[in-house]
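One chain of protein is taken out of this complex; the other chains stay put.
Coming up: subunit A.
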Amino acid sequence: MESQNIKFQFVSADGEARDVEGQIGETVMEVAYATGIKGIAAECGGSMSCGTCHVFLDKASFERIEAPSESELDMLDIVSSDRRPTSRLSCQIKLTPEFVDAEVHIPESQY
């Protein structure tokens, strides 16, 4: 069976948008790495110890998908670029059909 692809968009800090696709269950961080998106260092490969995969979502998508866990919220307290109401760790967002057309904004810096 062909696995379902989810289309969404990365927007760089200077406003450049790029459409990407990933499979259900993949994380946003993994899609960024696989497609060569710059600005998501994700040093710890998704094991939630680095806080260098920080992104901002558009408000509607943020509200549509599952809310961040307690430990993700803790990590978001110590990310480098200012935290916003729609801040997420990209390694903790698994692609689901609700994520179609989401805008994933990349902060100025991850450090």
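Convention: a contact is a pair of C-beta atoms (placed from the backbone, for glycine too) under 8 Å apart; a residue touches a chain by one contact, two chains touch by 3 or more; residues count from 1.
Keep in mind that, in the parts below, contacts and distances are computed from a predicted model.
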The complex lacks one chain in this depiction; which UniProt name from "Glutamine ABC transporter permease", "Cytochrome P450", "Phosphonate C-P lyase system protein PhnK" or "FAD binding domain-containing protein" does that chain carry? "Cytochrome P450"
Among A:D19, A:D74 or A:E108, exactly one should touch the missing chain; which is it? A:D74
Touch list for subunit A against the chain that is not drawn: 33, 41, 43-51, 71, 74-75, 77-78, 111
